[in-house]
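Below you'll find the structure, written out as structure tokens, and then a few comments.
Here the complex is missing a single protein chain, while all its other protein chains stay put.
Here the chain labels run A, B and C in written order, and each chain numbers its own residues starting at 1.
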Amino acid sequence: MDELHEECGVFGIISAQPCECVGYTAAALLSLQHRGQESAGIAAEADGRILSQKDLGLVTDVFTPSVLSQFKNNKVAIGHVRYSTTGSNNVENAQPIVTNHSIISFALAHNGNLINASALRRNLERSNGIVFHTTNDSEVISMYIIHEMLKTDSIEVAIRNAMKVLKGAYSLLIMTNDKLIAVRDQIGFRPLCMGNLDGATVFASETCALDNIGAEFIRDVAPGEIVSVSLNGNVESLQADSVPQRGLCVFEMIYFARQDSIIDGESVYNARIQMGKFLAMQNPAEADIVCGVPDSGIEAAQGYAQQSGIPYGTAFVKNRYIGRSFIAPSQIAREKAVHMKLNPLRASVKGKRIILVDDSIVRGTTSAQIVRTLRNAGAKEIHMRISSPPFLYPCYFGTDIDSSENLIAFNKSIEEIRKFIDADSLEFLSLANLQKIKQLPQTSFCSGCFSGTYPLDVSGCSMKEQFEGC
Amino acid sequence: MDELHEECGVFGIISAQPCECVGYTAAALLSLQHRGQESAGIAAEADGRILSQKDLGLVTDVFTPSVLSQFKNNKVAIGHVRYSTTGSNNVENAQPIVTNHSIISFALAHNGNLINASALRRNLERSNGIVFHTTNDSEVISMYIIHEMLKTDSIEVAIRNAMKVLKGAYSLLIMTNDKLIAVRDQIGFRPLCMGNLDGATVFASETCALDNIGAEFIRDVAPGEIVSVSLNGNVESLQADSVPQRGLCVFEMIYFARQDSIIDGESVYNARIQMGKFLAMQNPAEADIVCGVPDSGIEAAQGYAQQSGIPYGTAFVKNRYIGRSFIAPSQIAREKAVHMKLNPLRASVKGKRIILVDDSIVRGTTSAQIVRTLRNAGAKEIHMRISSPPFLYPCYFGTDIDSSENLIAFNKSIEEIRKFIDADSLEFLSLANLQKIKQLPQTSFCSGCFSGTYPLDVSGCSMKEQFEGC
Amino acid sequence: MDELHEECGVFGIISAQPCECVGYTAAALLSLQHRGQESAGIAAEADGRILSQKDLGLVTDVFTPSVLSQFKNNKVAIGHVRYSTTGSNNVENAQPIVTNHSIISFALAHNGNLINASALRRNLERSNGIVFHTTNDSEVISMYIIHEMLKTDSIEVAIRNAMKVLKGAYSLLIMTNDKLIAVRDQIGFRPLCMGNLDGATVFASETCALDNIGAEFIRDVAPGEIVSVSLNGNVESLQADSVPQRGLCVFEMIYFARQDSIIDGESVYNARIQMGKFLAMQNPAEADIVCGVPDSGIEAAQGYAQQSGIPYGTAFVKNRYIGRSFIAPSQIAREKAVHMKLNPLRASVKGKRIILVDDSIVRGTTSAQIVRTLRNAGAKEIHMRISSPPFLYPCYFGTDIDSSENLIAFNKSIEEIRKFIDADSLEFLSLANLQKIKQLPQTSFCSGCFSGTYPLDVSGCSMKEQFEGC
Partner (left out) sequence: MDELHEECGVFGIISAQPCECVGYTAAALLSLQHRGQESAGIAAEADGRILSQKDLGLVTDVFTPSVLSQFKNNKVAIGHVRYSTTGSNNVENAQPIVTNHSIISFALAHNGNLINASALRRNLERSNGIVFHTTNDSEVISMYIIHEMLKTDSIEVAIRNAMKVLKGAYSLLIMTNDKLIAVRDQIGFRPLCMGNLDGATVFASETCALDNIGAEFIRDVAPGEIVSVSLNGNVESLQADSVPQRGLCVFEMIYFARQDSIIDGESVYNARIQMGKFLAMQNPAEADIVCGVPDSGIEAAQGYAQQSGIPYGTAFVKNRYIGRSFIAPSQIAREKAVHMKLNPLRASVKGKRIILVDDSIVRGTTSAQIVRTLRNAGAKEIHMRISSPPFLYPCYFGTDIDSSENLIAFNKSIEEIRKFIDADSLEFLSLANLQKIKQLPQTSFCSGCFSGTYPLDVSGCSMKEQFEGC
């Protein structure tokens, strides 16, 4: 697949009065669905126990009205949507993961990826005889929390102690019968925010989930912070060991997050508009129309149009009804198949010089098809503009940016890529310009996929050895 | 429901060599899915018999890879997607309808609505003892064709004879084991076009379905025309009795059809751009940004922006993952629920004077919610512009424009509507200006919902008495 | 398949007060399940309409608690279980068949088989343009009733008129919104009885269905009789044209009916005990034990044991959990596969001389396997006794006794059959002795499958041409 995928979104709620926690969670997950479309799950407190429902599919597939109606009102719930990196897409790996133990029972939902999950798992297996039921690093985190609970009465302390050995990206939501705990790794790779819904406390991967259910934004969870909320709404905050540096994944701003979210204080929409504007300043072109590749290039294209003064227009109609599993007739040649999802708007592009903006190029095959499609629809010139630098290095922290050999920019020069996709010109936003955009949350974000410099030591990490992150 | 729905799309294919007719049909229906999301069905020739598969749901729900794999290669197939007017949404009423009879077996798919179905059905019941199995007017058409087949050997002649009594809108595809026949009523209310796919002949409600599978457009089927194609590709055309006047439903151009379709020679996209431009000339306003209500107001908004010189921007993020059946938590107040589908893009609209363009207003409740949402997100002024005249009269020809008492424009003046939706200003494109748009296929289209003047006599027609059209 | 199958059972109920008609019908069908295991269906009056639920599978598969709970209390219901003769086992052919027409709406359930269904169907198709939706002769009967309703106001008269052309076996239950009508063909091939359930009137194929729901037996429906019961319990009886002779299918007494049923005044159990006794008198043998083949030979074996004084014992354990669709591993040789269903009781048969009683032999392959199994389990001698005469002729009246070439007795002498199944001796009850059994309802039953003499002229009837009977 020639597309990038985020890996997971989380949401949680705790309320003094029993309410439709599961309904709110399902509604919130709907607006986090862009972060993961493979499985959906919710765990909720019910009469002192933790029940969960999870399955492969979209939120609306898993949480049908009849499933939702089986949940009574309750006081705590967490939910999860998932895209798996390594392909073992099975229901056992769906989250939240519920852990029942005579000391404590809890459910855990995870967005991110540990880079030392394998070693941690082996350690627990061999020293204590622990048996794992999934290939998910979320279960490794859960077992370490239980492991630490043997030595302390406080789950917050147990979590902080576990964080000493957990290496990687993790934004976690953990619920017990009477607590909801949010945890963000010390680097802050993935977003996590906190809100208020008519007195109930909620946490979500992105603020658009708060909007969706009418909750008010309170604040972001800080890197390295453990925020624990009790039924009566008391909030306790612990901080894990010293934070080396912040490192929000820059691709959250470029592509993963929804454009109406505000992450660590900055608007994703504004950041993308700025990327388009910087790109227009960096690489102008003469053209009749500026178009974005739906849906990922739309905002950057609008920014480019605003900066350049060239009119913004529509080049493609995207078919919203093509599901993941739909299989095109084998006789429809690959070049034609792209029409099924993106049909060129001939009346708009015929005879035009077009600036076409997209967020990134992974393998280049999709870009090549898109350019060919536009040419066949009569476009005169196609100037491709990418609102991020070229991918040169893999990501170890929860996205599926692949090993270098599969990245076209690792293997070809920009001119070679231009020839491969057959554009009249091709330009990428430079890393230097990307760093100038003031809407990026802080000067220090993680841009390892462009630079090869990561906030954590990844030596010895292999993509193959990795566990299922989320 | 405060939304308009088209009622049905059809596609058919006939090929000298057995091919993936069913796969092509499913792929084509995907691009007609906007015309009907309640049921999907395909009938296909298989070893001399006609097999069909149909069910409630989207094309991808009904035609899963495992269902598609059950169909072998074949030579003829027709398909249908459906939205039902009168609410009896059950699988018996799904199409195509297969009629097995010792004289002839055929399948029929219908887009439109008969206005005399009740009388025709009663006539066949009482004179001949015919038993009907659906409440669908497509079955009435099928029974009349059989009735006429008792008197002639030619199905084309039987169809032409049946057309003498069929009153209303109908674009039909009819298949036998070795023929594919396309029929369009004498007024031409609904679109129907013909194409070529590597030697096979195809018909579709809209040209976007041809693009989708890589077929080339040949021509539109003319009002009153019967086009019969045999396995070897021979095309015969018969014409029904004299055509009083053409009358394509103008709402196909305004809203129903997909923007990349060309209907009766004119681009839907261009027509909508023109509607926006005329609206900008007719009712200008001072503003910072022009936005469209997703998805129906996007093109007219672009036209308005182009004409007025005011920048085009995005006001709402639409959640693509909310399905038909998703039920919001009851505690989410109605006003908040609209956020689930359309979340305002605060970073874009805050402090702005906005021109908001939509295609129509039915009951006004959705418009009121949208305006309120924008105000809460910080918009300073909201100037609503509608790219069609006000609805004053019901539609009898296959859309669900309701009886007058449910149409806000029938009951309130424009100023009263403006107050109801709480916009700073509100304007509709005038019927006079609509008629000036040269991209509307011909001077004589059906605009009965605006004017109350219909191309056929509708006296005596009641919405209640009507059958299920399609 | 080397087994005989009955084709269908029917049940109906009408009550002045709304009651659990559907629940009673489902319960009654359970005790008629031996008459058909392929599909089950119930139609019931609901607020002036007739609703039906039918599907492939056993009664408990189709009428799950959740399905039953969807039916409210009502006043009239009929139900049906089905085994199809000709193999087209699809849900369209399930019954009851509901006919909605502006003159009258009714549902019909049928046990039996018309021998002129093909000709009748063709006649209605060609003269009136009638379209059929099933390949079921029950639909032909329904259409003839509608056809006659065009000429009279009385459904009872219409039924009597239709009976003039219907040729064959049919025990029918017909319901409208306010009537329940039972019809038995003039010969009386298939049983049909009437009962009282706390004031409600019920009809059933067999009396065991009355016992099952606690209803009292009133009387049998007479051959050629139409019994019409209204909501208030009024009973009207019409008689069709003169009855040539009675002709209950003798195999109802030998095998089809449940042993606790009373048909046309005689106990099925007693008849089978008598068959065993006559067989013991006709063909005695020296043996240690008399065993029946489960379940069809059990009663005749008990009769044989009583008459001969040889102890009755058990030879086989039948596995009750083997479903229709279970497929044995391909590596289990055919001879071993019979153990899965019938395992020999070694402790009981080892070293014994056994008289093994069964009701009939069709192709002989099952008998051969059973004899081989007993020998392998250590039986010393096996004397096979069959409680009916040899099958020599096909049945046209609703059972699947096949065309002559597939009947082993048509092709081989009794001695040849004995060798084929490898028994030490083999004897069949003679037709002469069968006719002496006073528990057979009357001297004139239909024994066409033994004698080739049928109560109706079957010349020109071909098994292949036949419709789906039931």
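Everything that follows uses one rule, which is that contacts are C-beta pairs under 8 Å (C-beta built on N, C-alpha and C of every residue); 3 or more make two chains touch, one makes a residue touch a chain.
Worth saying up front: this structure is predicted, and the values here are computed from it rather than measured.
Novice: In the intact complex, which of the presented chains make contact with the chain not displayed?
Specialist: So, taking every chain into account, the missing one touches A, C.
Novice: Can you say which of A:27, A:76, A:94 or A:146 touches the chain missing from this structure?
Specialist: Considering all chains, including the one not shown, the answer is A:146.
Novice: Tell me which residue among C:314, C:411 or C:435 touches the hidden chain in the full complex.
Specialist: Here the residue in touch with the unshown chain is C:314.
Novice: Which candidate, C:39, C:212 or C:447, sits in contact with the chain we can't see?
Specialist: Within the whole complex, the residue contacting the unshown chain is C:212.
Novice: Determine which one of C:267, C:282, C:406 or C:444 touches the chain that has been left out.
Specialist: Considering all chains, including the one not shown, the answer is C:267.
Novice: Over the whole complex, note the residues of chain C touching the chain we left out.
Specialist: Within chain C, the residues touching the omitted chain are 19-20, 23-24, 26-27, 30-31, 33-34, 37, 58-60, 64-65, 68, 208, 211-214, 258-260, 262, 267, 269-270, 298-299, 302, 306, 311-314, 317, 319-323, 325-333, 336, 339-340, 343-348.
Novice: Using the touch rule from the top, list residues of chain A that touch the missing partner.
Specialist: 99-103, 122, 125-126, 128-133, 142-143, 146-147, 149-150
In the analysis below, only the chains that are shown with their structure count from here on.
Novice: Nearest chain to the global Cα centroid?
Specialist: Most central by this criterion: B.
Novice: So the centre of each chain is just the mean of its C-alpha atoms; given that, what is the distance between chain B and chain C in Å?
Specialist: Measuring from centre to centre gives 52 Å for this pair.
Novice: In chain A, which residues are in touch with two or more of the other chains?
Specialist: Chain A, residues with two or more chain partners: not present.
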